[in-house]
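Shown here is a partial selection of chains from the complex, left in place.
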């Protein structure tokens, strides 16, 4: 992707390497953008797996073969989802609701981060700083999911994982706002 | 938009058509990007209509002129939304909650898909494959909304519509992750 011949070729045509960089920021020629692509993909996959984890929690006693418990624990929000006639619609299973809160927290934090990080790439940041921010933010959210939805762990762990991505997003917001302040 | 003169002109300057393609992926010159734009627009409009559908459900007995029922069925979450003094705040109307679950499911699936599909366009995919994926994914989610929130239908239909977009998103994630794996 990062063909040195290609870069030389374009430099000959334009005589202006730094302006050129602006034009190529959102292409696979930009390592920072590639790093963003990879870790954003990881986080998208993680978010989609939350839906499957919710479904797994709804079915889990069934999967363990504990049918009598399943009748009591099956917690589907819609009437057409009930496979046994003698179950009622439930909304308050603690395991399902925990996964759903984790999923909602993902939406509240990861989706704005996607836009913020994409915008941050457009400001041509220092590659070393940007790539490491992407890595730390993605790993922090994976830890957040593990300690929140998969295996609950006492409190400081989840708050630290939550704060890591939030602080990174605020840092990116500050960088972008300072660069674009005169277009207010 | 896709001016052949323009393409020839640039090719003369750069002598490298495939690298050039990278630079133009996120413009209206790229038919794959235009196809993404159109179907993303359709899905954004569909998501916004969910808010109006929720409001419609909150008011629907009022709209039918059944004022006595309206007093019992009006289900607004905030006290300042109550237009009659003798109604209480309610949170458990099944029709409203069904639309809200459908809306939340949209957010959980469509918003990560927007980012994933945009990233996928940046990897310069096969136009025929990419455009058909965009079309199928968008239509699947419209079907999902119809069978979930507008007219509830027995179960396999909703799961199939849900799985279609999820599998497409996972496919895109796999393509992008393989392309950008060395930037981990």
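Each chain carries a letter (A and B) given by its place in the written order, and its residues are counted from 1.
In the analysis below, a contact is a pair of C-beta atoms (placed from the backbone, for glycine too) under 8 Å apart; a residue touches a chain by one contact, two chains touch by 3 or more.
In this text, all values refer to a predicted model and were calculated from it rather than measured experimentally.
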| item | value |
| --- | --- |
| Whole-complex copies, counting every chain including the 2 in place | 3 |
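Operating definition for what follows: only the chains that are shown with their structure count from here on.
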| item | value |
| --- | --- |
| For chain A paired with chain B, centre-to-centre distance based on mean C-alpha positions, whole Å | 17 |
| Partner chain B, residues of chain A touching it in the complex | 3, 6, 9-10, 13, 23-24, 26-29, 31, 33-35, 37-38, 40-42, 44-45, 47-48, 50-51, 77-81, 103, 107, 111, 114, 118, 131 |
| Touch list for chain B against partner chain A, complex | 13-16, 19, 22-23, 25-26, 97-98, 101, 107-109, 111-112, 115-116, 119, 122-124, 152-155, 158, 166, 169-170, 173, 176-177, 179-181, 183-184 |
